[in-house]
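Missing here: one protein chain of the complex. Every other protein chain is in place.
Labels A, B and C are assigned to the chains in the order they are written; within every chain, residues are numbered from 1.
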Amino acid sequence: MNFGSDNASGVHPKVMAAMAAANDGAVSSYGRDALTRAAADRVREALDAPEAEVFLLGTGTAANALALAQLCPPWGRIFCHRTAHIETSESGAPSFMAGGAQLALIDGPDGRVSPDALRARLFDYPQVDEHDGRNAALSLTNASEWGTVYSPAVVAELAGIAHEAGMAVHIDGARFANAVAATGAAPADLTHRAGVDAMSLGGTKNGCMALEAVVFFDPARARDFDFRRMRAGHLWSKHRFLAAQAIAWLEDGLWLRLARHGNDAAAELAARVRAAGLEILQPVEANEVFVRAPREAIARLRQAGLRAADWPTVGDDEERATIRLVTSWATTDEEIEALSAQL
Amino acid sequence: MNFGSDNASGVHPKVMAAMAAANDGAVSSYGRDALTRAAADRVREALDAPEAEVFLLGTGTAANALALAQLCPPWGRIFCHRTAHIETSESGAPSFMAGGAQLALIDGPDGRVSPDALRARLFDYPQVDEHDGRNAALSLTNASEWGTVYSPAVVAELAGIAHEAGMAVHIDGARFANAVAATGAAPADLTHRAGVDAMSLGGTKNGCMALEAVVFFDPARARDFDFRRMRAGHLWSKHRFLAAQAIAWLEDGLWLRLARHGNDAAAELAARVRAAGLEILQPVEANEVFVRAPREAIARLRQAGLRAADWPTVGDDEERATIRLVTSWATTDEEIEALSAQL
Amino acid sequence: MNFGSDNASGVHPKVMAAMAAANDGAVSSYGRDALTRAAADRVREALDAPEAEVFLLGTGTAANALALAQLCPPWGRIFCHRTAHIETSESGAPSFMAGGAQLALIDGPDGRVSPDALRARLFDYPQVDEHDGRNAALSLTNASEWGTVYSPAVVAELAGIAHEAGMAVHIDGARFANAVAATGAAPADLTHRAGVDAMSLGGTKNGCMALEAVVFFDPARARDFDFRRMRAGHLWSKHRFLAAQAIAWLEDGLWLRLARHGNDAAAELAARVRAAGLEILQPVEANEVFVRAPREAIARLRQAGLRAADWPTVGDDEERATIRLVTSWATTDEEIEALSAQL
Partner (left out) sequence: MNFGSDNASGVHPKVMAAMAAANDGAVSSYGRDALTRAAADRVREALDAPEAEVFLLGTGTAANALALAQLCPPWGRIFCHRTAHIETSESGAPSFMAGGAQLALIDGPDGRVSPDALRARLFDYPQVDEHDGRNAALSLTNASEWGTVYSPAVVAELAGIAHEAGMAVHIDGARFANAVAATGAAPADLTHRAGVDAMSLGGTKNGCMALEAVVFFDPARARDFDFRRMRAGHLWSKHRFLAAQAIAWLEDGLWLRLARHGNDAAAELAARVRAAGLEILQPVEANEVFVRAPREAIARLRQAGLRAADWPTVGDDEERATIRLVTSWATTDEEIEALSAQL
């Protein structure tokens, strides 16, 4: 019953096999190899973005922070939801990578930036002169940290507001596959066709070992990103092992099948939780379920083997607390049944 | 009728005379001179802080950002009111100087951090592991950006919460003299005796030309600050001209007399504004008055010579806007009368 | 005939197998798992350093830059050989990670810092006041970028000079296994017993996929390093796959056997090159051979399939150029024979 994190899951067998298969003979290092070129092509195809520039690296924090540093000057401001991973869980990585940039936090229900809240926040930061910093980028997490998703229409609306304000738009796609699976939208419709300028496409949580792609839809935005990645220590020398992951993960839609599995498991889990009379805090659209329950019930479940993160939330009290259940490509029916039996 | 900014005022004649008097012969550069030592002593006396380490420099942004960088690691978080100058008007200087630190914004009426709001914000940033960054410092602006002040008791309460959370406490004292004058409190009671660890003591807005002091009440906190100031380009070579300002400004309580003048002028101004039936947005405790008025009235006043900053505020509408009136040591009765006549 | 880089070699089968074996079930992420704890123990045992703090990550540049950032304040100076990887090939990563630190380059034959050259360089940077920056760290690459090694005695002598000057000592051990194999010294004698404070222990070039360990021999030096690694994006979520590499690589001395293989291959290669009458630029002690040869001979070898890096060196001229041949754990007799046949 491990619902602690999608990072707790392992590597999909096909991805692991591809890594082993890539381990044959000598190959040029630092991404100057055929496998890396092929991986970039696969990413472009998956996103239907033939002009995009693609860079592979190993962690989601690096992908987000480096991508944002490319979009935001050191004196710039990155707008994001107040529960965004870049705000809560990266120990300041975007600011570090961008040389001192600031985050401007946006409210909005269910972990989603709402257009009105974005507009309100822009109002807080008029752009009169150099005291004000530069409003530079909007970062949207899709699927969000609260397991909800943005539709193409909403992304487009938010991107429109951002562009009008002179800002670039970034998708934190650590769980982008889950968003694609949940919305049924084409990846391109969720990104560049909706006005997205750059994204972090995450494989790690969804069947890879350590694989993220930073994508710039307009190649001009990628200028000198290779230097940026290098001097942050994120250029793998044995780069083929990043590439092999990407290729296997994207092949024949594996990435989306894995995401669908995770989403379906979350939906099933949510149904069981609801059936047990427990409160679920937001719509379950991707692979996360936030449950508020009596503290003693949570303790009992944990004793029975449940792994789930504490998620202190406004509204918790002495009686009841919130936990986060995350499913993944590797979640089994047995785990869901086991939890269900305990509920 | 220049109520645009206290930075628009000039230099008090005594300060200017002291600078001229200091211009005599050759003197060791970079603060290795007798005048600088005397100035540091004067600051320590004014704050009744004989152990404090004192550093002089030329701008308030530098004073704040360098002081905070000393209190906050690159992966740290600085808590401040959402209208704090370090957030709205320094183009990211604290984050830059601290190597990537983040601000966590706190709500609270009248430009003041409230204890409850601080506690709520700390709740948002649990300190579980390295993902979370480090809650490192609380910065309070006294007098605040909205012309209100913190009393010694409130500073002590907030500092207590901060210390309990493992954070250091900083005062942005760009208008600290106004806070002292307004509260009638001893400077020491508003700072180190209330638990403050470091402060930026601002002379520039209050009769100096370019003079701020960074003060660390515990000398251990000042370690290597000389390097930090140097490599940020804030070590004046002809340092005696900073020192001369400090000495003249603090002499015989000039700094507090100047602040009192500014505060009194603001009180008088507020009375006239109220008498004219216009709305004032918050208590007028220091040297700022925020007035909401019909847009056409504002336009008319400007045509009549008023200088005041636009201050777009939630609650403004098509009819009415907000402006900020700032008084200073140099505000004259004539200016107030002139404005009053127009109201 | 791929002698282009040890990064061109693949992953040793035992390491690959260990990664596959680690892919079983759900495991806590971010290094909070048993495998990671075991890996740290293995590193401590290999270095005979039971108190050391050990952090795993994926690239050598990150290991160096983050370790040095821990030893050097933003206003500090890192002394290293003028051919050190941190100077020539990391695009400024140490300075970036350390918030603006500078490198001070040291001369010395054969890619090695000599004690006299270190002393001369320290003379260049007297420590009078804050203008001077802080002389903070000495970084030695062992084995060096020129395929030479430092003995325990020389490391100790250099560390003594550094410590006397108030500096910490770091080993860039991207090829540390080669240095151990070449000197026959105990790892501890090449590091903490010789006064080394921190090291980057490199697995990637020597049979791993992406595995480096940052080691602090005095745990006090490791303070907050977890935050530093995190906010640089170098904390792997599926951390077990770093750990699995480390364990397999260190098990039963595999790391040293692999290094010995590489060193022996280089020695053999050097013998063949010398026999062919070509010039070798420095003693061949580890796994690199720098050959100066007629440009047309180099072109011919490349046409015959040789992969080797251009290595423009003072002394090259229109006739003759320098190339670098690197062997690895994976170099085969056939490759050496093939090159030999072409010579």
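Note that in this section a contact is a pair of C-beta atoms (placed from the backbone, for glycine too) under 8 Å apart; a residue touches a chain by one contact, two chains touch by 3 or more.
Because the structure is a prediction, the values reported are computed rather than measured.
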*Can you list the shown chains that the absent chain is in touch with?*
A, B, C
*Among B:A18, B:A39, B:A52 or B:A65, choose the residue that contacts the chain missing from this document, as touch is defined above.*
B:A65
_Per the touch definition above, residue among B:A232, B:A248 or B:A321 touching the missing chain_ = B:A232
*Quick one: which of A:L235, A:L325 or A:L339 touches the chain that's been left out?*
A:L235
*Where the missing chain touches subunit B, by residue*: 2, 4-5, 7-11, 16, 19-20, 22-30, 58-63, 65-66, 90-93, 96-97, 204-205, 209-210, 227, 230-238, 241, 307, 330
*Kindly note down the residues of subunit C that lie in touch with the hidden chain.*
74-77, 82, 87-92, 95-96, 99-103, 105, 123-126, 130-133, 312, 314
*List the subunit A residues touching the unshown chain?*
30, 73-75, 99-100, 129-131, 133-134, 224, 226-231, 235
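Operating definition for what follows: only the chains that are shown with their structure count from here on.
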*Greatest Cα-centroid separation from subunit A: which chain?*
B
*Could you tell me between which two chains the number of C-beta pairs in contact is largest?*
A-C
*In angstrom, rounded to a whole number, how far apart do the mean CA points of subunit B and subunit C lie?*
50
*Length of the line joining the C-alpha centres of subunit A and subunit C, rounded to whole Å*: 34
*Between subunit A and subunit B, what is the separation of their C-alpha centroids in Å?*
40
*Can you list the subunit B residues in contact with two or more other chains?*
74-75, 99-100, 130-131, 133
